[in-house]
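Heads up, this is only part of the complex; the chains shown haven't been moved.
Every chain is named by a letter (A and B) in the order it is written, and numbering of its residues begins at 1.
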Amino acid sequence: MSHTIAEIAAALGLEAAGDSGLRVTGVAEPAMAGPDELAMAMKPEFAAQLGEGRARAAMLWSGADWREMGLEAALLAPRPRYAMAGLSAMMDPGQGHAPGIHPSAVIDPSAELGEGVSVGPLAVIGPEALIGAGSVIGPQCHVGWQAELGAGALLQAGVRIGARVRIGARFIAQPGAVVGGDGFSFVTPEPSGAERARGSLGQEGTESEQAWARIHSLGAVTLGDDVEIGANSCIDRGTVRDTAIGDGTKLDNLVQVGHNVVVGRNCLLCAQVGIAGSTRVGDNVVMGGQSGVSDNLFVGDNVVLGGASVVLSNVPAGRMMLGYPAVKMDSHVETYKAMRRLPRLLRDVAALKKAVSKLGGNE
Amino acid sequence: MSHTIAEIAAALGLEAAGDSGLRVTGVAEPAMAGPDELAMAMKPEFAAQLGEGRARAAMLWSGADWREMGLEAALLAPRPRYAMAGLSAMMDPGQGHAPGIHPSAVIDPSAELGEGVSVGPLAVIGPEALIGAGSVIGPQCHVGWQAELGAGALLQAGVRIGARVRIGARFIAQPGAVVGGDGFSFVTPEPSGAERARGSLGQEGTESEQAWARIHSLGAVTLGDDVEIGANSCIDRGTVRDTAIGDGTKLDNLVQVGHNVVVGRNCLLCAQVGIAGSTRVGDNVVMGGQSGVSDNLFVGDNVVLGGASVVLSNVPAGRMMLGYPAVKMDSHVETYKAMRRLPRLLRDVAALKKAVSKLGGNE
């Protein structure tokens, strides 16, 4: 797979500079690039390392002085990081999924596969499942009873899609992702200690032990178009209605989305994020790695949660939040700075007490 | 699958009101219910939405005025959330696991399967494994050498049960759950930096690098009856004795239980909880999502950990804990409120210093 600079520029709508017939076989970081690789020098600090490598061409920002960098050719992008998206798609050799149905796959005769679907070795497709045209079902995947996948899905190895789950077009799932496990919903015959703790905010007491009765998840999961889910991430089914995730939302690895949760469109949930049951999240929300949202809350549109933040109450639209419990980012920074001054403050107050006492103020 | 109101009432021991011959085909949230669906209106705030849907019957609380709500029939439950457990079990269509042994499953001839066991496509059952009567082994599961599953187990797709693991009756495992991975136990020839850090609480220093030697996990895992484990959760084997979890304890998704841990009965471990090696947890404990417990600790009966709390020392029975490090919930709330007042406190103390200085107190 090789491309000329001119071909790439045409495909991605970028400006080609210099010898646009120069041919590249792959991409590389500037310091490690060989003479046939396109160096990814998307900012001046990256371009500074071009001299350590042997690249003859690079992806640069608009207006970059490529000649001064000793290059023979360049791609000039108004937003190079965005151009990287298209370029990486052109250059991706993928996982090598073969076309067609592997003979070892187990496909229920009542399942319906669209045109050009590929099913990998030892995959299982259950009864009445629908697989959209052009989808790739990787090795050892499972698509359950009556599950529906839209056109152009890509399931890497070992993905599990539960019964009755409905997924839109162009879905991508990394290895081990699970969509449609049962929700975690249990109830005791009498109110439990945890229920009482919520009511009283911390009243303690002994309590007689009770067994947990299981509330089955009768809902399923509905995912919009262009959703992506990371390795070993989990989206639980809803109790009565479906758990739902909107178009364009992306989940990283090891993310947990609880039962009944509704996540809007174009959100990013970074690795190890957890959203507890019945919480609603708006559109265009970004949750940093390891952040969490408690159950039955509302997080508005455009909210950004810093890494490892823990949301314990509703968040209005547009907020940048940080901390545990999460507060507005500037409040957090102010409180945090004050905390660092605490040991000195304690000494100051002790000195003041002594001084005031000497003045007779405490008598 | 459809049921009359009278049938449901009889099965669940509830009061039927109105036209008890009315037949329902499923359940729905009040605002989305069709005319043949039973609306789940378990509290007045849910019942208020009945008008938006078309339900003719609903699950309500005891004494609810169903006629006023425009219903033709009702199920009246003293604790509707508890009634939901039984109702959801009646209504659950499940994952469509077929009866019998799928021809693609690989079952070692020395494994013993009880009466009525179902084994899904491409599942593997190892040598000398024992599967209790009526169990369902889902597609692509693995049950290891000499592992034992009690009667009535339900393993969803892709569950991994390691060698010599012993599990009680009515076990449920969601997709990708792993029981019996090796414990994380390594040792250096000489005491390591982390060991010394524990001893000295933070004394730092350079140190010569050492390779980690692996301590193999010779123990296995023992789970009681009625245990449930969430998607992609992990329970490690013990080093010398078994890691153990008591009857009726439920684990949500992406939960980690380390080697040698002992968890009591009827606990709930919510999503992404982690319990480090050799910690003992009592009965009836509830751990909120993303909470964690450090290694070699003791957590007493009936303890409740708020979401994302991190336990760094032993917790007596009955405590409600919150924060990092976790403290009694009321202490946490008091400290937290004080922290929010910190920036103002700093200003107050600065003003006091100026005032006292003017009074001659600092001279």
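Criterion: a residue touches a chain if its C-beta (ideal position, glycine included) is under 8 Å from a C-beta of that chain, and two chains touch if they have at least 3 such contacts.
None of the values given here were measured: they were computed from a predicted structure.
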| item | value |
| --- | --- |
| Full count of same-sequence chains in the assembly - 2 placed in this view | 3 |
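Keep in mind that, in the parts below, only the chains that are shown with their structure count from here on.
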| item | value |
| --- | --- |
| Whole-Å separation of chain centres (CA-atom averages), subunit A against subunit B | 23 |
| Subunit A residues within the subunit B interface of the complex | 106, 122, 124, 126-127, 140, 142, 144-146, 158, 160, 162-164, 176, 178, 181-182, 184, 186-190, 192-194, 197, 201-207, 209-218, 232, 234, 236, 239-241, 254, 256, 258, 272, 274, 276, 290, 292, 294-295, 310, 312, 324-325, 334-335, 338-339, 341-342, 345, 348-349, 351-352, 355-356, 358-359 |
| Subunit B - residues contacting subunit A, complex | 26-29, 32, 40, 79, 81-82, 84-86, 88-89, 91-96, 102, 104, 120-122, 139-140, 156-158, 172, 174-176, 226, 228, 230-232, 248, 250, 252-254, 265-266, 268, 270-272, 283-284, 286, 288-290, 302, 304, 307-308, 317-320, 322-324, 328-330, 333, 336, 339-340, 342-343, 345-346, 349, 352-353, 356, 359-362 |
